[in-house]
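With one protein chain withheld, the remaining protein chains of the complex are depicted in position.
Chain IDs A and B follow the sequence of writing; residue 1 opens each chain.
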Amino acid sequence: MEDLLHNLIFGFGVALTLQNLMYCFLGVFLGTMIGVLPGIGPLATMAMLLPLTFILEPVSALIMLAGIYYGSDYGGSTTSILVNLPGEGSSVVTLLDGHPMAQQGRAGPALAIAGMGSFFAGCVTTLFIALIGPPLANVALKFNSPEYFSLMVTALVCASVVGSGSLLKSLAMVVAGLLVGIVGTDVNSGKFRFTFDVPELTDGIGIAVVAMGVFGMTEIVKNLAGPEMTKTILQGKIQGLMPRWQDLKIAFGPILRGTSIGGAFGPLPGLGGTVSSFASYMVEKKLTKDPSRFGKGAIEGVAGPESANNACAQTTFIPMLTLGIPGSASMALMLGAMIMHGITPGPQVMTARPDLFWGLIASMWIGNAMLLVLNLPLISIWVKLLQVPYRLLFPIIMTFMGIGIFSLNTSGTDVMIMAFFGFSGYILVKLGCSFPPLILAMVLGPLMEENLRRSLLLSNGDPMIFFERPISAGFMVATGVLLLLFIAPAFRKKRRQIIVED
Amino acid sequence: MRFRNSCCPLIVSLLACLPSVALAQGAYPTRPVRVIVPSSPGGGTDILTRRVIPAFSKHLGQNVVVDNRPGAGSIIGNDIVAHAKPDGYTLLMGISTVAILPSTRKKLPYDALTDLAPITQVVAAPNIMIVHPSLPVTTIRGLIALGKKRPGELDYASAGPGTNPHLVMALFLNMTGLNMVHIPYKGLGPALVDLISGQVVVASGTMLSSLNHVKSGRLRGLATTGLKRSTALPNLPTVDEAGVKGFDVTQWYGLFAPAGTSEEIIRKVNAAMVAALKVEQARFAADGVETVGNSPEVFGNLVRSEIGKWAKIVRAAGLEPR
Partner (left out) sequence: MRLKIKNPQDFWCGIFFVALGALALYLSRDYEMGSALSMGPGYFPTWLGGIMIGFGVVIGALAFKIPGDEEAIRALTDWGFRPWLVLPATLVVFAYLMDAEVGFVPSLIVLIIGCALAHKDVHWLETIVLSVCVTAGAVAIFIYGIEMPYRLFWWSP
């Protein structure tokens, strides 16, 4: 414990130099701005600034790059809440309750709670990384294909919870999401599936593309449908910029739980903020006394996922720093940056370059504080946006959507795919379906299939592998229990409905 | 300092426009040059390119911009340059996949030999034959012996069917007569994760991705796959030295221009890149990457021979083009 304190103080000493503070600020500032712009993610920004980092000291370079990465999470929720436009997968869940809150004039509290939740998560996970980072990374290594598969089955079963409306349609949307996730190249055989001979589809359809089409565009079409266009997004008066005391009380539990969920998912390579935020949303919806409030502006639906998001973003650093294993493309870039500076990430990094390790961790805390200070005053500006007449606002939204998605891969095809999902999305909305299960299934499906087939390959075709390994078996049992819990009441309800009709 | 860096390209490009407005044609290059990287930001190719761009830019006398065009295993990026205007302002940082693709894909939207003009080979690096430390082998011979004792039991990871790690491993198995189970992953990153955690035990990893792990001891390197020993791992023999005679595969990156680009422009770009590589040589060597910087003719011959070589390897691996 004393060691830890000593190390943290040392870390703060490194991080609080004027130079590092400057780069930290630059990083988080850029990250927030990039996060607000839908489509463009931190990865491209980090890559563009990479040559700059050659000239810098390694610590400063990493502090800046890291700032961009976790800073973008703060900005991502902004467009989700204001205009129902998710910037990336992890912001999708935020719009489910965040946008209704904005429509009710409560955009300020929504944005504020998102920021505060993220800040809390950031602080706690920083401590967390310092305390049990390295041992946690080793636990994460125990998570292999069978464990991933079983975890995803559990998650998928819960996926129908995220949808509103009929259970049957939510389940069908899960299947639809799984089908969309199949588009691309099959890992095991190399075969192209559902790609219609379009080369851009051989790597699959990006989640940002689908999410922006299905949520962003559909929302615009909905607002333009009918003889009278929506006047403004606001459907009432603005009710204050800051959360009420009551809001904070309700949000406290979700923030705590979200942080734990995000912190648990972060170190697992391959799972990202999207899964964490969905998981948090599902947990909150199940734990609350009145689940029907969700989807209509329940603040827990914003607080939990946003905290999960940020917690995940920070704990993702653990395997990269302590084992040299990047969990995502952004981490791979940071890894590359470290290697370029001659640092070999691994267990020795903590002893060989303590200034780097502890300085980075301390800077995360500082960065989160800066982000909170940056974002809170901006809320009043964002809220003013809601008062812009919609007929002027929606072309601006479309512009950002178009440029944002085009810039992801400099590809017009992506924009066309988004247009397609907007087109089909409206049809599905009219048919009474909801999209969160589709998005979640799109993310989980390919991972699930890949890990299922790989587990069977490794076990030489023995399906018992899922039950022989303790963690995997645990998830399978959980799935069974959840299935019973979900299906039983639904069955009874449908039976009662049919009986009443006859 | 940082503002200067981000304003610098802007100022340079604004200044660069002035002469081109004043004169109808200046000497190449008169405006910023685009290097297409056919993979996503943050990957090995991308980082390597971004490392060499500042020096390259300086020697070329113009601002050089990296343009990531990922997709379809580099086909999209390659195709863009293959069909771009041959005015020297669109270049390709091609991966050795350029030579592999003609054998693994039935239809390519471009022809590697007729649509792309080679400029210079930028770097070359061998793969490392790596195993999980728990495997009781420390040499290639040991691995071969173990493989013969347990046919069909050892699992090896690859970055996916038709990728470099897969084909190198397939060649190894073919030349040694071993039988191991192929476990494909979506890219080398996830493959290495599973290799480190021990879920699979063997792989042929690219130098860029695997050196770090071999140095830190998380994975054990047995040999490198080139003809000469790697400068970053001088204690590791080559696979050829270790008993598999004639085994020689390297991964390389090279600069290309669209076919039809004038000789003069190619020579200029070649000179600039060769000079840039001399500057970065030491840093790259520390990462096990050998800078090359040869002439367009030599590079062109390499590409041609590589295409033939990989065609044979793909056939030996029993891979069907798709």
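Definition applied: contacts are C-beta pairs under 8 Å (C-beta built on N, C-alpha and C of every residue); 3 or more make two chains touch, one makes a residue touch a chain.
The structure displayed is predicted, hence computed values, not measured ones.
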item: Residue touching the undisplayed chain, where the options are A:L8, A:L127 or A:I182; value: A:I182
item: Contacting the left-out chain in the complete assembly, out of A:K142, A:K286 or A:R391; value: A:R391
item: Sole residue of A:F119, A:F317, A:W382 or A:Y426 that reaches the chain not shown, by the stated touch rule; value: A:Y426
item: Of A:K169, A:R257, A:K285 or A:R353, the one touching the omitted chain in the full complex; value: A:K169
item: Positions on chain A where the hidden chain makes contact; value: 34, 37, 40, 45, 48, 166, 168-169, 171-172, 175-176, 178-179, 182, 186, 188-189, 191, 193-194, 217, 220-222, 224-226, 228-229, 391-392, 394-396, 398-399, 401-403, 406-407, 411-416, 418-420, 422-423, 426-428, 430-433, 449, 452-453, 456-457, 461-463, 497-498, 501
item: Positions on chain B contacted by the hidden chain, ascending; value: 6, 9-10, 17, 20, 31-32, 34, 65, 67, 89
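Here is the rule we go by: only the chains that are shown with their structure count from here on.
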item: Intercentroid distance (Cα basis), chain B paired with chain A, Å; value: 32
item: Contacting residues of chain B [partner chain A, same complex]; value: 1-2, 5-6, 40-44, 46-47, 50-51, 53-54, 66-73, 75-76, 79, 109, 155, 160-162, 181, 183-186, 189-190, 192-194, 196-197, 199-200, 212-213, 215-218, 283, 286-287, 322
item: In the complex with chain B, residue positions of chain A that touch it; value: 23, 26, 43-44, 46-48, 50-52, 54-55, 141-145, 185, 187-192, 199-200, 202-203, 269-270, 323-326, 329-330, 332-333, 335-337, 339-340, 342, 344-348, 409-411, 450, 454, 457-458
